[in-house]
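Removed: one protein chain of the complex. Kept in place: all other protein chains.
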Amino acid sequence: MARRKFATLKSFLNYIGVEGDRTIFTWVSASEGDRWAQVIKGATEKIKALGPANKMVKTIG
Amino acid sequence: MEKRLIKKDTLAGIAKKMAGDMMVWAPVKKEDNVLFETIGKDGEPFFAYLNSKNAPKNVFFPHTETLMKFTRTPKGMAFSSEANKANQSVLFGVRPCDAHSFALLDKLFDQEKYQDAYYVAKRQNTTVIAMACVKPPYASCFCTSVDGEPVGSEGADILLTDIGGDYLAEFITSKGEKLAQYFGDAKADAAADAKKAEIAAKAKEAIQSRIPAHEVKPILDVNFDNPFWNTIHGKCLACGTCTYMCPTCHCFDISDEVKGADGIRLRSWDSCMFPLFTKETSGHNPRPSQKERWRQRAMHKFKYYVDNFNAIACVGCGRCVMSCPVNIDIRKVVEDISKL
Partner (left out) sequence: MHDLITAHKNSQKRVKPEDRKKKVIGVVARGCTTRSLIIHLQERQYERDEVCIIGVPCDGYVDGKGLKVKIGGADIVEGSIDGGQIKMKTSDGDKTVALKDVLADSCLTCRFNNPIISDIMIGSPAPAMNPDAEYNDVKEFEAKTMEERWAYFTKEMEKCMRCNACRQACPSCYCPTCFVEQSQPQWVGIGEDKSDTQVFQFMRLYHMVGRCVDCGSCVSVCPMGVDLRKFLKKIDKDCWEMFGNRAGSGMEDMPPLGKYDEHHDKQDFIYNP
């Protein structure tokens, strides 16, 4: 079940020290155009506020 | 040969002094493990150790190393080699078995037909200082069965032997002699030599674990299909710990990693104990089970390496014996082969 996976994933990420807020999970139906826009806007803002991810990010070279 | 005596308590100071001038790898205590790591001039080398947890081969043959870099440019791909890059370094305090392993790895990575530019550069720029095993550290040590000695200098540039109050420093190679300045100026006398010979004989005697390593080669030559090979692998987890711990295992994998326009080509350790090691693109695997993989491990060490380089690819450090999670013991395997 996706929802249970997300609940545990978010919690586990948080536990190892990666901001759990970076994992965002919600439901949007294909007909909910407005809600979709809101979710994306909100998610973008939240992530922007956290700044660029620097944990478990691979650099090459 | 140049020989000097140094006071026991000056050893760490010597390593640290060197660390001010070049890169120094020394045993370091990290939580419950002793590992070879680079130390700074304020580092804390730990010389009261038995042997390091994993083999110091990563100094010359790192777990992962970049072979080359590439970038996509408007004019096509641009490549830059990472070969022949190495700092002037010292590997301070390896056990004689591990020093011996370098001599064995040289046969493969630095041979007439082929020189590995990555390995050779590091090897040439590194002085190996071995610390003799006056008292063999583990019950599982069996270096004397595979052409080694607890007070041996094969593969080392300098050998340090604890002869009581002092260390006897022997400068085996000219590379070693270049570092003599760090070891004070107390010349060793004949008495020190005699003391060392006595200690060496005693240490050799103290190695209890012996295996018929030289006797198995002709047996292996004719027993590729012997049902005996069904008997070793049953409990093997295919975990690769034995390979990763082993000072002489040297198989590797090459892979590319790309991000955007930039990429690198990597070489990283691999193990014949992994099922994936021999898996072909088609999905076929010529070594389909752990049986064939264990046969390869035994054959490679005690037959193929002898065929190719006239040397056994095992230095008897016992790391695989101690680290194998299911207690598969290479000494027993060799013992059993000798009875075939």
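Here are a few things to note about the model shown:
Letters A and B mark the chains in the order given here, with residues in each chain numbered from 1 onward.
Here, contacts are C-beta pairs under 8 Å (C-beta built on N, C-alpha and C of every residue); 3 or more make two chains touch, one makes a residue touch a chain.
These numbers were taken from a predicted model, which means no experiment stands behind them.
Note that the undisplayed chain, when the full complex is considered, contacts A, B. Summary of contacts with the chain left out: across B:11, B:266 or B:314, the touching residue is B:266. With the whole complex as reference, residues 1, 3-12, 14-19, 24-27, 35, 38-39, 41-43, 55-59 of subunit A touch the missing chain. Against the chain not shown here, subunit B presents residues 30-33, 50, 53-54, 62-64, 135, 137-140, 237-241, 243-245, 253, 255, 257, 266, 268, 271, 274, 276, 323, 325.
Following the convention adopted for this analysis, only the chains that are shown with their structure count from here on.
Distance from the subunit A centre to the subunit B centre is 46 Å, each centre being the mean of its Cα atoms. On the subunit A side of its complex with subunit B, the touching residues are 58-61.
Within the complex formed with subunit A, the subunit B residues making contact are 69, 257-259, 262-264.
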